[in-house]
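All protein chains but one are shown at their positions in the complex.
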Amino acid sequence: MKRFTLWLSLLLVASSLHAQQPDPKDILRRMEDKSRGESAEMTMKMTVVRPRFTREMKMKSWSKGQQYSLVLLQEPVRDKGTVFLKRQKEIWNYVPSVDRMIKLPPSMMSQSWMGSDFSNDDLVRESSVINDYTHKILRSETKEGLDCWVIEMLPKAGSSVVYSKVVVWVSKADYYHLRTENYGDKGELVSTMVMSDIKKLGNRTLPSRMELTPMDKKGHKTIMVYEAAQFDVPISEGFFSVQNLKNIR
Amino acid sequence: MKKTTSKTAGLGFVFRLSWRNIWRNRGRSLSLMTAIFLGLVGGTIAMAMVTGMMEQRFFNAIEKQYSHVQLHTKSWLDEGQAGMAIPHGKQLLDSMAQLPAVRAAAARTLANGLIASPTLTQGVELRGVDASSENTLVKLSEQLIEGEYLGDTAAPELLIGKRLAQKLKVEVGSRLVISFANAAQEVVSGAFKVTGIFRTANAGFDQSTVYLHQHQLQALLGETDAVYELALRLNENDSVPALTAALQTAYPTMQVRSWRELAPELAYMQDSGSVVSYIFVIIILLGLSFGILNSMLMAVYERMRELGMLKALGMTKSRIFLMVMTETLTMALLAGLIGLLTGYGLVAWLGNTGIDLSGYAEALAAFGYDAVIYPALSWQYALNITLLVVVLSLLASLYPALKALKLNAADAIRS
Partner (left out) sequence: MLLFKLAWRNLWRSRKRSLITMSSVFFAVLLAVFAESVNRGSHEGMIRNSVSYFTGYLQLQDSAYMDEPSLDYCFAWDEQQEAAFAAVPGVKSLVPRVQGFVLAASNSKTRGAMVLGIDPAREEALNGLQSQLIAGNFESGGIVLADRLAERLGLALGDTVVLLGQGYQSQQAAGAYPVTGLVKPKLPELRKQSAYLLLSDAQTLFAAEGMVSSVLVMPHENASISQMQAKMQSLLSADGYVMVRNWEELLPELLAAIEFDNASNRIVLVILYIVIGFGIFGTVLTMTLERRKEFGVLVSVGMRRGRLALMTLYETLLLGGMGVIAGLLGSMPIVAWFYDHPVPLSAELGEMSENFGVDPFIYFSADPSIFLSQAGIVMGMCALVALYPVLYVKKLNVLQASRA
């Protein structure tokens, strides 16, 4: 009897230990599932902060998986009606004032998107958090009042990731993505993404504010605030077509 | 002084007198001859340095960058997009390499794309090369200033220019991602590591060129054995125009260009550089000539009494003329030719050992020159200058000699 109890308690201890060291891949997978769905329709406000000025834009976006997304600009008035369409690896742009649909050539991919700290390339890049890196859990930390896994991701030899190291904070309880730090190969911090303001958007709860800060440019920042969102709404692939660019309102 | 009559004053006497006159006035003669000597030695060395530097620059540009002849498809030169490889490129390379006029040949795979570091993305030309044949053709490994040359063909190695490394804020060992569009207009990308950093004389090239293993680029492009550029280094500079024309006729769909079209500024420098240096040399020679002229003129006026006496003693005008001319000419030619020979000798010696300017290596490298300069002179130049010196000396000696004739014997003795 005593031996059996010992054996059982050892088993319990072993299993609980195992529970304390989950597979980082698993954590990240759940994190991704949280912020993406099959499809989503969102309204957001983007603020571009620069040393000499600040610019605000309001936009509406539709997305289906990782392959398709469409962004419509609503404010400011000057840019109203501009549409960006991402189809797999292509980006198309429609500007009402010239009534033209233009595909962005590969050479423009590195240009900034809408003047923000994101590049066009950032929008299309499909580097998979799971497949392109090797992962390791570093420690636990508290962010936004929540206990988080701190996961270190090192890019695999062949993957087209510019950074030499990426560190991600994921909350333990709900797998919210709360922070990302990107590092260069000398170990220097290149940029930081901070997610905050966890709210209910549509039928999900997730961080509604994202702030991207490049480290090498003083006074530069891009802030994205999600104001409303609907997840898993049915959107057909045909919605994400070049022909549809004109019709979006 | 020997008593002579116009009938017995032989040429020999005149020449001996001239010679003695030169050495009687040692200070003046030596001063003049030193000036001529120094001027010519200095001028020769300066010209030789400039010529040597220009030759070096030309040589470096051909050896390390342009080669003699390059071939591309016309569409590649116009559009620069994937899928515009040279048809049957590999066979073409092999047949070109066999040509007797060709010393070395290499084929490169090219792509226009982007290179990204964590802080910056920049447009570049990607050059996929075969490490050993590239090195034979353009001595790429010698142009490295940091790191190592391409070695392991399986490793994702990159060579980037110093300028580019500075802009991207990376160093040897840094990770960079390159991306470009393939023939199907899809964006392909790959991560690479900086193995070495090079510096050429062309800062623009350093900023926009990246070397990688040829087969790796071909794999990314999805075009096996695709070759976009063929470059040839010939045995003789002179065979370039003929071969270029012949190749262009043989392959009308391609664009065959010689270094003249690839680097017009090089051609310009080759052709025009000498013009400016000749101007300077002529100015120096004019300076010398005026120096001779004035010195001799002064001498003539100072020796009026002596010349007057010679006249009174029966020396004919023509003999006096000849005497003064001979004096001037002897000094000029003696100093001039010794100066030239010394100059050529020094040039030949320095041409072997070289002039070490390593203190200015950086500044020189930026313009395409090496730290050690080898002066050189062409035979044509040497001949031209020698002729010029002789002619100018003759002309310079005429005027004082003419002046010597106009002396009035009586006035001269009296003064």
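Here the chain labels run A and B in written order, and each chain numbers its own residues starting at 1.
Rule of thumb we're sticking to: contacts are C-beta pairs under 8 Å (C-beta built on N, C-alpha and C of every residue); 3 or more make two chains touch, one makes a residue touch a chain.
Not measured: the values here are computed from a predicted model.
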item: Chain not shown: contacting residue from B:W19, B:F59 or B:F280; value: B:F280
item: Touch with the omitted chain, as defined above, among A:D79, A:E144 or A:D216; value: A:D79
item: Absent-chain interface as seen on subunit A, which is shown; value: 48, 50, 52-53, 55, 76, 78-79, 82, 93, 95, 97-100, 102-105, 107-108, 111-112, 114-116
item: Interface with the unshown chain - residue positions in subunit B; value: 25, 27-28, 31-32, 34-35, 38-39, 42-43, 46, 49-50, 53, 78-79, 203, 264-265, 267-268, 271-272, 275-277, 279-280, 283-284, 286-288, 290-291, 294-295, 297-299, 301-302, 363, 366-367
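Please note the rule applied: only the chains that are shown with their structure count from here on.
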item: Centroid spacing, where centroids are CA-atom means, of subunit A and subunit B in whole angstrom; value: 58
item: Contact footprint of subunit A on subunit B as seen in their complex; value: 112-114, 116-119, 121-123, 156, 169-171, 173-177, 179-181, 185-187, 189-191
item: Subunit A to subunit B touching residues, read off their complex; value: 89, 105-107, 109-110, 119, 121, 124, 155, 157-164, 182-186, 190-191, 214, 216
